[in-house]
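For this depiction, one protein chain was excluded, whereas all remaining protein chains were kept in their positions.
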Amino acid sequence: MQIRVINPNTTAGMTAKIGEAAQRVASPGTRILATNPHSGPVSIECHFDEVVSAVGVAEEVLAGEREQTDAYVVACFGDPGLLAARELTRAPVIGIAEAAFHMATLISTRFSIVTTLGRTGIIAEHLLQSYGFAHHCRRVRAAEIPVLDLEDDGRAALDRIIEECLRAKAEDNIGAIVLGCGGMADLTDEIRREVGLPIVEGVTAAVKLAESLVSLGLETSKFGDLDYPRPKTFSGEFARLSGTGG
Amino acid sequence: MQIRVINPNTTAGMTAKIGEAAQRVASPGTRILATNPHSGPVSIECHFDEVVSAVGVAEEVLAGEREQTDAYVVACFGDPGLLAARELTRAPVIGIAEAAFHMATLISTRFSIVTTLGRTGIIAEHLLQSYGFAHHCRRVRAAEIPVLDLEDDGRAALDRIIEECLRAKAEDNIGAIVLGCGGMADLTDEIRREVGLPIVEGVTAAVKLAESLVSLGLETSKFGDLDYPRPKTFSGEFARLSGTGG
Amino acid sequence: MQIRVINPNTTAGMTAKIGEAAQRVASPGTRILATNPHSGPVSIECHFDEVVSAVGVAEEVLAGEREQTDAYVVACFGDPGLLAARELTRAPVIGIAEAAFHMATLISTRFSIVTTLGRTGIIAEHLLQSYGFAHHCRRVRAAEIPVLDLEDDGRAALDRIIEECLRAKAEDNIGAIVLGCGGMADLTDEIRREVGLPIVEGVTAAVKLAESLVSLGLETSKFGDLDYPRPKTFSGEFARLSGTGG
Amino acid sequence: MQIRVINPNTTAGMTAKIGEAAQRVASPGTRILATNPHSGPVSIECHFDEVVSAVGVAEEVLAGEREQTDAYVVACFGDPGLLAARELTRAPVIGIAEAAFHMATLISTRFSIVTTLGRTGIIAEHLLQSYGFAHHCRRVRAAEIPVLDLEDDGRAALDRIIEECLRAKAEDNIGAIVLGCGGMADLTDEIRREVGLPIVEGVTAAVKLAESLVSLGLETSKFGDLDYPRPKTFSGEFARLSGTGG
Amino acid sequence: MQIRVINPNTTAGMTAKIGEAAQRVASPGTRILATNPHSGPVSIECHFDEVVSAVGVAEEVLAGEREQTDAYVVACFGDPGLLAARELTRAPVIGIAEAAFHMATLISTRFSIVTTLGRTGIIAEHLLQSYGFAHHCRRVRAAEIPVLDLEDDGRAALDRIIEECLRAKAEDNIGAIVLGCGGMADLTDEIRREVGLPIVEGVTAAVKLAESLVSLGLETSKFGDLDYPRPKTFSGEFARLSGTGG
Partner (left out) sequence: MQIRVINPNTTAGMTAKIGEAAQRVASPGTRILATNPHSGPVSIECHFDEVVSAVGVAEEVLAGEREQTDAYVVACFGDPGLLAARELTRAPVIGIAEAAFHMATLISTRFSIVTTLGRTGIIAEHLLQSYGFAHHCRRVRAAEIPVLDLEDDGRAALDRIIEECLRAKAEDNIGAIVLGCGGMADLTDEIRREVGLPIVEGVTAAVKLAESLVSLGLETSKFGDLDYPRPKTFSGEFARLSGTGG
């Protein structure tokens, strides 16, 4: 089984890190192909970054369709372009935010989120409401670190995240914490050790959900509103997308 | 006052039509600048089309910022890229779906939506939930006509819309109907006459809301999560977006 | 266009102040007629005050119908008698609470309310839920000042409001503040300057929404549950209302 | 114990009927005092009727406070003036809509409402949402009979109600039916016999809830937002209300 | 009228105390039969305790059916086995959590809950959501005392509860407090005196609701999903339940 793990930003180092985290939890027969769009923002920290990155996500799915791809993971916590990606393939497509939320509700009754910048909190809030998990989440917290700080070697970012997780543990009346950024995928174990609470990380969660759906023979529904796009003309720099569809 | 009315698809004929509808309701001092992105889909009928068009919306806002623009309208019923657009400017940005929902709740207690293709209904459902209008909307109905059929001269599309509106009037226990596509902006009067119910159309509603906010001196909040993006590097074909922000 | 701005309480000074605020934002062709009921409470600070004032609101709409009135504004933050007022006319009727909520959601993702007395907070909570804005509002705050203190010359009331707004800005993770009393209409500019956040005030917001609906040719729906009352007998001191209806 | 059952409309025949229904279910030591306001509409079928009747409800509570009254019932299905009434007294005040909803959820998992005119359905919908019972109610149905038709001797109105109840039983997947008008209080037994489903009627339900609260020593909270009104000046015909409060 | 008040745990002292509290508020003609299952946990402090106790509740209802029982009360704040109990009888069955919630909303607009152990808070949260009272409850608080500490003579447990109630009064913006444990039934009066707020206790509330339904002739609906179980075979130690049903 091949799972294309799409890092929606263009920072290759983060893509590699995400790919390693994904591979570590993958089943023996699963090959992880970690990719990122050629074009787009180096990190995703607001709606504008999301909008641009979502095109890259779609193109990465189209690229995956030209190979043999069994499932996709969208590895940014805002799940950018998720429903569009699902329209482009029969294969399952899993966002890491939804994956983390699903998993967190299976092992706890209430969780908090610890994300990077405070301004991304609204993205998490919107997803929680849309997916139906709003009442399972006690609080969205931010460590107030830019995403790319997670790529630095030092402990500063990690320490801030652990600090915020400990605060959530002490104050939020929760049973688990969801990490709110794909860039935290390699930190999960250390955070778990320091915090002493189940820590749910989305990249790894999404890989397992993707594998699960493939094993079950469950594909993205092509009946109704997730059907392939009606092929049409795209103009300008997006002309290459003309005719995309079933 | 200059309002940039952005048709997120690239069909110039629809842009012109939308611009005329906008100008017809604009106040004397308001100049409507109807534009569409250079690049993108010719119509927007699914999440994939939306994702691509949202980049165009953002670029149109950036273009507007280089001129003197007082407000923006995003003239596609899915409000693609709305929050991203708000991040890029202090000027108010209004989506036509939200505009129509707001106006409909001011003149009726419950409304239905009549949109183009059934598959776009889920987009309306998601917006209703996110904005808070889900309990005001009795039903999302589709005339099952592709968006570009609205550009044809014949009556076929119009007749289908009127038919579906009359069905809504007879069956849905409503006081008003929201038209679910920017391409219906020029049909409002005729539909209103035939259906005998308040018909709320989003382009025109959005223009008035945009003018209203400007008159009130209310700008998009730059405090908190709609602040300008943190400037950063974009790679590839989006390199031109590097450094976008406040 | 004539807009009848109804101050539901009987304090003429507040009516004048509200009228001036309304006129300041009105379009050139709009004439504001600020009125208040002859009978009713001098201020509205609880459900009982609201109930009595709602009769006055209805009578003011009936008075407006005997003249040429294009739209109505109900200028008390509890929107007393709003749906009743809508039944009595084809003209649009806008409450200042709903107006402020609508406008606030167009320029921010989350807002807080700063109102007068804490006991009126429940009225705002009920409106937020009924209108669908509950999840957009982080917190309802009270400056704990009686409404008529806003009529005094001194700075005390204003200072308390600014103080509470600054607290909201610091603590509530919001992008805008809604002022929770019609009597604050003349303070908006100063509060905005001091607080440094978009401040949404309902009287002015409602005037623009009323003008907008009139421009769009959108009237209160007379189809369904906002139709004119069925004419009937009223007894006692309300006998004068007998036969009211379409 | 004395319970003042307030029929908010001014139709004495309906007041008597409601009083009899109330007395029939009252406990031995309970004296029912059925009253109606001197001034107001002869029936309540829309928001405008409600607004006027709510003043009468408040005045009836004030009258009750001058005697020894242990509890109040507001006997119109829209619960007009309910929160205002609660502010005016320490005694419990029960609306018949809320009473019926509470009781219906105790004997069934889902219910439907059968009311008089379709246009009053929105009032029930708003109450269901505000009280928290929206998901317990499958459907609001109307027999499309004016309220005062319930005062006629003939069977026509009763037959229409039974017919609609039977339709609800057949189609709505429910366990109980709530009767949506105080004027149906004398018909409950016959409807129950004909329909073969638990039929919950609000006047009788409210009497028992009122008695229950009195027995439990539970009074309307005077701590917080249901406290007595702050005494103030009322002008014009409502001058008699000046100084009302704790 | 005979009401079987079922203490779902097996602590006879608590059963007696609950029975006394129930009898104190019962109407003259009401006989309270306080019972507890022979088998089960001595206190109920988590989901596991609830699951085991629910069988005891069901068996107590079956026992009640063999006598003449007019109504049942399930006297544990998690309402364990409530819907199952309703399936087993035509008589009304009232849970003390639901009873307290219903009553609290009739005398206040918002309440808080003060329960025993923090870990039981999630049970209250789930009930609030399922019943529809989530938005009426400001906060679920725990005194962090094990249930059986309420059986001890000393003041320690009582003092902790009063302390938490006073904190709720000071901080929660509420009008009433709901006591979150059947074992607090005998403490209500003292808490009420000390706290100076309406204190709603579930056992006593449920008795009055049960009496009310019986007086109204309202039985648990046997139409639809609360109908008697389809008789079937039970195996092993539950073989005695074979054939249970209508």
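For clarity, chains are labelled A, B, C, D and E in written order, and residue numbers in each chain start from 1.
In this text, contacts are C-beta pairs under 8 Å (C-beta built on N, C-alpha and C of every residue); 3 or more make two chains touch, one makes a residue touch a chain.
This one's a predicted model, so the numbers in the text were calculated from it and none came from an experiment.
K.L.:
Have a look at A:4, A:136 or A:232 and name the one touching the chain we're not showing.
P.N.:
The one listed residue touching the chain not shown is A:136.
K.L.:
Please pick, from E:46, E:63 or E:166, the residue that touches the omitted chain in the full complex.
P.N.:
Only one of E:46, E:63 or E:166 touches the chain omitted from view, namely E:46.
K.L.:
For the chain not shown, which residue from E:81, E:95, E:175 or E:202 touches it across the whole complex?
P.N.:
E:81
K.L.:
Determine and list the chain E residues touching the chain excluded from the picture.
P.N.:
10, 37-43, 45-52, 54-55, 57-58, 81, 83-84, 86-88, 118-122, 126, 129-130, 146, 224-225, 227, 229-230, 232-239, 241, 244
K.L.:
Spell out, residue by residue, where the missing chain touches chain A.
P.N.:
Spelled out for chain A, the touching residues are 25, 27-28, 83, 86, 92, 94, 98, 102-103, 105-110, 131-136, 169, 173-176, 192, 196-198, 200, 204-205, 208-209, 211-213, 215-221, 223-226.
K.L.:
Tell me, which residues in chain D touch the chain that this view leaves out?
P.N.:
109-110, 135, 173
Note that in this section only the chains that are shown with their structure count from here on.
K.L.:
Where in D-E, C-E or C-D does the A-B interface recur, with over half of the contact pairs identical by residue number?
P.N.:
Copy of the A-B interface among the listed pairs: C-D.
K.L.:
Distance from the CA centroid of chain B to that of chain C, rounded to the nearest Å?
P.N.:
So the centroids are 28 Å from each other.
K.L.:
For chain E, what residues touch not just one other chain but two or more?
P.N.:
109-110, 134-135, 173
K.L.:
What is the shape of the graph in which nodes denote protein chains and edges denote touching chain pairs (line, ring, star, complete, other)?
P.N.:
If you draw each chain as a dot and join those that touch, the picture is no line, ring, star or complete graph.
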